[in-house]
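Complex shown without one protein chain; remaining protein chains in place.
Chain lettering (A, B and C) follows the sequence in which the chains are written, and residue indices restart at 1 in each chain.
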């Protein structure tokens, strides 16, 4: 995302009660990881393998998580924490399913990697929010 | 939703390890509450009031929650719990914002009522999952 | 949707340049048909049949169409027409796929019926917009 967009989001967050000033580089990384995970899951879901339904669920949650981070003035620290936990749980579920056939399907391998990266980025956000 | 669809979902759930057999009437009520909340939030978000951004966030989460319940074979008990918590948190945030001007805006009042109903339905689901 | 919500949407539309006053009963019917079609497609997509990917696409488009109708102040007559055409095309594609195995899968039969109902409702909206 453009630096100007990031500035607009930073200003939003500064006006939020009880919200710690989050590092925008980390936040940008988390939004990017969500977007990449949504895309990997969307492609992976079309393979009609055991993981497909987990992938659909994870794609939707990653998109919702990304959008929520782009609309921080509509969030509270508590709702951010709950959303991050849910996103992590969905990525975990999808990754577990994709890893079962990662050897035979390179797309599943890549989807699992995207889920792992998204989980890591969400955990970093949680640490920052917890202060 | 049609009874046939519900049967298809029931069969999916029965095949899930560690997932308690959920009462489909309660589950249907939760999906309906999510759908109604997404719609109320979508209309409320267009009013350009203080609650608009919370409404956008809540609409997305309610849709993602509803879809996840319709795709239960891609869920685990743990991911369901985390998603329900996140949906409850988003409804709480949106309801709190809408209640601030519920007196002047009947649409906000109704949006807050939809959020409350969605929270209650999600909490009932949590209780059932905790068994 | 609640009558109050519908009133809010009616007022929005009246303020739109070049937008004919649409019958709210018809519009409500179209939003309901979109919501029902999104739900049927979401369940049908989990069956891992030939239609699954068409169902995923159709579910997303029906949700986007429903939301656009709930946010009419962000639409123009031209963008409404194009959206309705796209929604009809996606329902047609999904219905065609589901009908191929409607005999063996009652869920596909119901999904196809939902697609047909959504197409009909969108066509009625197009006729009304064309005046």
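A few notes on this one:
Here is the rule we go by: contacts are C-beta pairs under 8 Å (C-beta built on N, C-alpha and C of every residue); 3 or more make two chains touch, one makes a residue touch a chain.
This one's a predicted model, so the numbers in the text were calculated from it and none came from an experiment.
Checked against the full complex, the candidates A:33, A:51, A:70 or A:125 give a single residue touching the omitted chain, namely A:70. Summary of contacts with the chain left out: across C:6, C:75 or C:128, the touching residue is C:75.
Remark: the residues of chain B touching the chain excluded from display are 45-46, 48, 52-53, 56.
What chain A contributes to its contact with the hidden chain is residues 1-2, 4-5, 8-9, 12, 31, 35, 39-40, 42-43, 45-47, 59, 63, 66-67, 70-71, 73-74, 106-107, 110.
Not every partner is drawn; the one left out touches chain C at residues 52-57, 60-61, 63-64, 67-68, 71, 73-76, 78-79, 81-83, 85-86, 88-90, 92-94, 97.
Here is the rule we use: only the chains that are shown with their structure count from here on.
If you average the CA atoms of chain A and of chain C, the two centres end up 29 Å from each other. Annotation for chain C: residues 45-46 touch two or more other chains.
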